[in-house]
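Take a look at this one; I'll ask things after.
Missing here is one protein chain; the remaining ones are kept as they sit in the complex.
Think of it as A, B and C in the order they're written, each chain with its own count starting at 1.
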Amino acid sequence: MENQMFEILRYGIYGGSISLILIGLYAALTKRSLIKIVIGLSIVDGGIHLLLIAIGYVKNGTAPIFSPGFENAVDRMVDPVPQALVLTAIVIGFAVTAVALSLVIRLYRHHHTLEIDEIKNLKW
Amino acid sequence: MIYLIFVIFLGGAALTWLSGKIHPILRDVVFLASLIVPSVLFYMNVEVGQTVSFSLIGYKLSWGINYLGYLFSYIVVGLGVLAGFYAIPAMKGKKNLGFFYSNFVLSIMSMLGILFSRDLISFFIFWEIMTWSSYLMVVFQGKDVQKVGIKYFVFSAIGAYAMLMAIVIIYSLNQSMMISDLVSSFASFDPTMQWLIPILLLVGFGVKSAMMPLHVWASGSYSHAPMAYTSIFSGALSKMGIYGMVIVMVSLVPIIPEGFWLRETIAWLGAITAVGGTLWAVAQDDAKKLLAYSSVAQLGYIIVGVAVGTPLAMLAALFMAVMHGLFKGALFMVTGAVERQTGTSNFTEVTGLIRKMPWTFLAALMSIIALAGIPPLGGFVGKWMLYESLIGSSHYILVIVIFFSSTAAFLYCYKFLFGFFLGQEEKEWAHVKEAPAMMVVPMLLLAFGTFVLGAFPGLILDPINAGMQEMGFASTQGKYWEMSMLFNEWGDQIMLQPILYAIIAVFAFFAIFLTIKGFKKTRYVTTKDISSSGEVPLEHENLTFSVNFFQPFLRTVEPLMKRQIDKYYNEFGRGMEALFDFTRRVYTGNGQTYALYAVIFIVILLMFKNTLFGL
Amino acid sequence: MVGSPVLLIAIPLLAAFMIPLLGMIWKELVRIIPGLVLAFMMISSASMLMYVTNNGTIIQTLAGWEAPWGINLVFSPLTAFLATLMTFMGFIVWLYSYRFKRNVDFEPAKKYFIFLMMLVAGAVGIVITGDIFNQFVFIEITGISAYALTAFYTGRNSAEASFKYLLMGALSSSALLIAIAIIYSQLGTLNMADIASKIHLMPAGYKVTALIFFMMGIGIEAEIFPLNGWAPDAYTEAPGPIGAAFAGIVVKAGVYAMVRMVFTLFDVSGAMDILLTIGLITLIVAETAAIRQEKLKRMLAYSSIGQMGLVFVAFGIGTLEGVYAALFLMLNHAIIKPLLFLSGSQLVFNSKEKLIKEVNGLGKYMPFTAVLFALGSFAIVGLPPFAGFWSKLSVLTAAANEGMLLIIALILIVSVIEIVYYFRVVNRIYFFDKAEDLIPQKPRVNAVIAMSVLGAIILIIGFNPDVVSTVLHNASADLMDTPQYIKNVLSAGQSLTN
Partner (left out) sequence: MKKLIVILLLAVTGYFLVDSFMDLGRTGPVVETGVKDFYLDKTVSELKVANTITSIVVNFRGFDTLGEVTVLFLAATALGGILYKRRHHVGERSVLFPSSPIVRAGSKLLFPAIVLLGVYVFIHGHLSPGGGFQGGTIIATGFLLMLLAYDNFSVSHNVLSFIESFAGIFFVLFGFAGMWAGGTFLENFLPVGTMNNLFSGGIIPIVYILVGFKVAAELTGLIYTVLHEKES
């Protein structure tokens, strides 16, 4: 029973994170609006962060914090490294999104449109 | 000492450029000094066989000169110095002369460097320096640079890169860049390489010696460079291709099994070059273009000689190479002088300069005679030996082709001489004066050289002999020219002497006759002076003799001329550019498409990962 | 030895944080401080390069934890060579743009110099770090600086270029994170040496998937086809010196990262062939695209991409000679292409559209810049006796030793194309007539110094390539020797404690 739950959870988390990645990519690749593309990229980021967290999970895991009462739970602690990485990755993703949105504002100022098909003065 | 020569050349080139910014006279002096000083040092101090070696990023390089190189150095240095003197008055008043002269020096240096190279790396380096310095000369006057200049450079680059490919293949097989190692170990290469290497090298040399079908750059480049430079461009620089070809043909090709076919092909290409060059030369109305095509044709003869490769043929080819340097150098100088004095080099515009520029005419006359191969001047000796060797080696059809070509050559010889110097005088050219002495003397010297070599071929046959012996032509008699019925063992002519004297007598007679005739009251007419026919020609009608000069002949050969290879190259180039224009549209400009490419990239790799990564 | 590897990162970071404050004191400091920092980085890494050449690799552990646990910086002959090259180029670009940005407002100018400095620091970080996640962080530092620099000019299409760059950059970081996730989930480590020592334990399927995601992530930075759509736009729209910095610094870091993955981290057999194929395709597509360009900087950009393709071809040969040739190419490209960008942007400085035809006849009016551009063109197409020839020769020799005749032929054919478009420009500069309404821009003293230093290096390497061959030999041997790399990194902790 417990195993079954774990399996379902596993499928849910991995499947969910991978679907998030794919959904985000789909948005980034097909949507016409720049804002939607940026949103798509953010969704991809979110999916990847979830994926990273998921690979550190252990069965019946607990947070890797040695709070009083958890001093001897080392075996059950989830892998802390992906969590640390995700912390970094979130901030970086946020920074990139901020820059992207500011560029969108600049593009809107210059082209008065958000359609990516109409913003191709530079080509070939 | 060898280093010093090149250091002086290089430093001279740089100083020439810099001094060009200070004062013109200083520049001219520096220029001449940087040509003459190393030349003198070279002939005074460098012995054949003396080498220096050094190593550069793991390649062993070696410089030194051998007999064959020594022979070619006569052409390079002699023509270079004379053209240097000629250039000073000829180029006077042009812009950027510092640049011109320093490139001039670099060209001479690179050609000498090629002769000095005993290894392939320095050979290639000097070859490329020669290429780009001559390219800069071709575009120097700024005419048609995007077409003519780029065409020259592209063909040179194709040649040079073919050569480079051969060089790296040789290095990978031999682990040595020395030419001598190549020659000694060539027999042990596998057959594919034995074919590939000489062909690649021949493509490289063929471009510079304007061999069909790699000749299309020649006419434009020769005629667009300043004439002072074209005289060495055609006279000496193209001989570097011949030099390389001689090495390949003598040292490598005989080793190839069935290499006979390569020889024959090259010989036939040479012959076709000769015919085609001649025909095109006949069709030209511009002296520069005419001479350019004539150069192509003459180089064709030389290639035939080199490719046939019997000792006598080789002797003929090398002799003709020297000869061609002399007379073609002189002829380009003549054209330059005419162009400088009149402002054009078109036959249909300039006529009747014989009285205005008699010395130039004399030089032109002698060079043309040499070119046409009329005894007693040097051209005859070369052609004679070529025919003799071809017949001797049973290349009868080749003889006929060559003979046709050299007969047709009379047509353009005549056109050149007549177009500029004979015919009616035009009022327009009444003010024209003889070119300055500094221009006339070099060309007369060159023209006189053809005469001397015609009378005493032994002067140059001796070095040729030494060079051929060094390359390992098995010698039975000691001196190869004894094989020709033309010479005795001293290398001067016996059969020719009576003819020579007879012709000198005829010349003297005509000179006297003409002079006496000149005293009489002669009426000189212009082209428009044809009132007797009742129809008065209009002012703007061009009635110069040279208009449609050989129209009947050209009409006959028209089908031959229509298939200009040039056109196919141009079509090819345009086609490629259109293709490239199409392919670059993968960069659509849409950021999303680029992202899609990235996904496609990863999907392809993922789908085929088992095959791609060898799982 | 001046300083330690960590200073190459820490000092620019410190300076970056300080510049906004210092700018309040004296405005000129925002221009001067980055120059001083870059000069320090250059001197420091050059002296460490000498130290490394004599004494072997420096391993710098951080935060007191030994190699597999803490992050470490690896200053080996290879990374030292690249770091020196990059910091030198960074200094040159700073020198060139010092007064170039004079006519720009204070706020953008401040940011320009901060970003330039961080661009160099990030690229150096990519090269010297020994940890894949840390490398990811540095890639992002470089990336954000590059996006900002690309969008520097308002009123042009720079935002568009920057957005494309960012879009691709975001995909790149996603791919990198996925690859890192796969690696970490299997091997439980992020240290490069540790990964390299354990990679054979990993199931082949996962390994290859990770490598593919890495290739995509880094390939975007390294401008391989078809991931390089952003590159021509970014090069064109960024300020001229930044184009030089991209070509001389950022791409080199990307190439290094890619090569480190393929040579050291992964023991996948087909990776070399993939590198070779991708390199060839990149080379051909980019060079053929360059021939029909109308804008000068765009042409240079395509040419730069093509050269990177050639570098990958050389790496893909996979032998020591190939690596040597590739590093030589990188060195030459890092010197020559910035020279072309710097002089080229000077040539089109006053023109509106930055078209190639607007350089017509400038040889007379800007003789020095024009000569340097011509020198760069001669060198980049590989004419002797300039620097580019030797690297081209070594690539061809390396390929010939492996019997890759077709590849040699392709490289040479592409070189002919390269000749065509470079010489068309040189011809225009010298033999055409100048447009009447164009005012030539006289280069400032600092720009002249920056360009002539590069020109002098081209001549020096051209006439005596031996000045760099020792460094290159050490670097290429270093790249090929994975066991030594692992040993160096993983034993550094022990040697530090006793």
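Throughout what follows, a residue touches a chain if its C-beta (ideal position, glycine included) is under 8 Å from a C-beta of that chain, and two chains touch if they have at least 3 such contacts.
Just so it is clear, the structure is predicted and the values come from calculations on it, not from any experiment.
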Omitted chain's touching partners, listed by label: A, B, C
Residue, one of C:L29, C:V120 or C:A159, that touches the chain absent here: C:A159
Of C:M86, C:L190, C:M215 or C:M308, the residue in touch with the unshown chain: C:L190
Absent-chain interface as seen on subunit C, which is shown: 6, 9-10, 13-14, 16-18, 20-21, 24, 60-65, 68-71, 105, 107-108, 111-112, 114-115, 118, 125, 133-134, 137-138, 140-141, 144-145, 147-148, 151-152, 154, 159, 162, 178, 181-182, 184-191, 194, 198, 201-203, 205-206, 209-210, 496
Interface with the undisplayed chain - residues on subunit A: 6-7, 10-11, 14-15, 18-19, 21-22, 25-26, 29-30, 51, 54-57, 63-68, 71, 74, 77, 79-81, 83-84, 87-88, 90-92, 94-96, 98-99, 101-103, 105-106, 108-109
Positions on subunit B contacted by the hidden chain, ascending: 596, 599-600, 602-603, 606-607
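Here is the rule we use: only the chains that are shown with their structure count from here on.
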Chain-level touch network, classified as line, ring, star, complete or other: complete
Chain nearest the global centroid, as defined over all protein CA atoms shown: C
Centre distance in Å when subunit A and subunit B are each reduced to the mean of their C-alpha atoms: 69
Where subunit A and subunit C are represented by their mean Cα positions, the distance between them in whole Å: 29
Geometric centre distance via CA averages, subunit C-subunit B, whole Å: 44
Touching two or more other chains - residue numbers and ranges from subunit A: 28, 37, 119-122, 124
For subunit B, residues contacting two or more additional chains: 584, 587-589, 591-592, 595
Subunit B to subunit A touching residues, read off their complex: 584-585, 587-592, 595-596, 599
Parts of subunit C lying in touch with subunit A, wherever the complex brings them together: 133, 137, 140, 143-144, 147-148, 151, 154-155, 157, 159-164, 166-167, 169-171, 173-174, 177-178, 180-181, 184-185, 188, 190, 232-233, 236-237, 289, 292-293
Residues of subunit A defined as touching subunit B within the complex: 25, 28-30, 37, 116-117, 119-124
